[in-house]
Structure formats: structure tokens, C-alpha cells
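Yeah, one chain of the complex is gone here, protein chain that is, but the others are all in their spots.
Moving on, here comes subunit A:
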């Protein structure tokens, strides 16, 4: 007798929440074998688990390590299910470019934001860390992104964020993107000063804010 779709979705979700990569892979394979649609498996299984994890993170019951491990489980699940998705035009997804500004190599916060944004359905182009300021602009233009996300933990590199905003203006695309910033020394005051569209304190807030700014449910 085939296992019910609901049961498999629950296993996917639980597997992510409980950071059990093997369980997620097994459930994902069974799910596909049973003929259920990959899209639902991703949204109602894996992403559901990641959302539960981020609620626990907000409630300070899950910490950075937990979120990272949950995301590891989610990504192995995605590796199994994604190839079975129907062809979707890449224009459908909201795109963002994300990176840690030039001179800074601290990237855990940026990685958490990227994970949560991808979980929420954004297509994130991750430039990594110590990213040359011009690169934010070049990729934003090339990929026609809607969002430019910058992170830094250091005071010596904060100024780079303001420079990127100027470069976006010079490139004539400042109006076409929303600029979102975050990191230890960053504040709303600083965001206002440099003309960023948003400042958020953590990854969960970043997703909420991005959705609000871009009018996404």
C-alpha cells in the first residue's frame, strides 16, 4: 500500500526540523517513487520544516547551529527533488544578489539570510564574502535583480555599503532595486544615513522585510 502523501510530507518536514539528512533523503526518494509532485514536496515538506525551524530560531530555542544543520537537511532534500520540478521560467522568481562587503570575511549571518530567503522562494545569487563593491552592481545589472543585500560585521568596511548605493545610482539602476543591509555594527540610523531601503537584525526579519518591500505574500 502506498504511503500517503501527507505522511511523506510530514517526514520531509520533520527530517529538516530534526536535522536528519538521511531521513530527508530517504523520504524524498520514496516521495518521488510514489509519484507525488516534487513542487509540493519542496514547499509543503522541506520548506515547511525550515519554516518551523526559523520559528524556533525566533523563539530562541533554536540557535545558529541548528538553523545551519536544518538547512543542510533541506538542501540534500532539494538535491533529490529539484531535478523533478517542471520547467519554470526564471523570470517567475524574485531575484536578489547577496554578499559580504569588500574587506570582510565574516559570512555566517549572510549565509543564514541567504538560506531563509531561498526557503521563502527568492532566487539568491550569492557572491560570497569580501566582495568587490562594483561586483554587487555589475551582477545586479546583469541579472536584473530586485534586491541587493549586503552584510558586514566590521566597522572598517561599513562605508562600502554607501559606496555600492552610489555605484547603483551611477549605473542608473538604483530605482530598480531595493537595498537591504545588516550586520553587527549596522543600525537603522546608519541605513537611513546612507540611503538603504531597509535594515534588519536577523535572517527571519530579512525575509519578512523583503517580502513586504517587494509586495510578496
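Here, a contact is a pair of C-beta atoms (placed from the backbone, for glycine too) under 8 Å apart; a residue touches a chain by one contact, two chains touch by 3 or more; residues count from 1.
Just so it is clear, contacts and distances are computed from a predicted model.
Student: Can you pick, from "Phosphate ABC transporter substrate-binding protein", "Ubiquinone biosynthesis protein UbiJ, contains SCP2 domain", "Uroporphyrinogen decarboxylase" or "histidine kinase", the UniProt protein name of the chain not displayed?
Tutor: Of the names offered in "Phosphate ABC transporter substrate-binding protein", "Ubiquinone biosynthesis protein UbiJ, contains SCP2 domain", "Uroporphyrinogen decarboxylase" or "histidine kinase", the one UniProt assigns to the missing chain is "Uroporphyrinogen decarboxylase".
Student: With the missing chain put back, one of A:3, A:64 or A:139 would touch it. Which one?
Tutor: Among A:3, A:64 or A:139, only A:64 touches the chain that is not shown.
Student: Could I get the residues of subunit A that touch the absent chain, sorted low to high?
Tutor: Interface with the chain not displayed, on the subunit A side: 19, 63-65, 68-69, 72, 103-106, 108, 111, 130, 154-157, 184-185, 187, 189-190.
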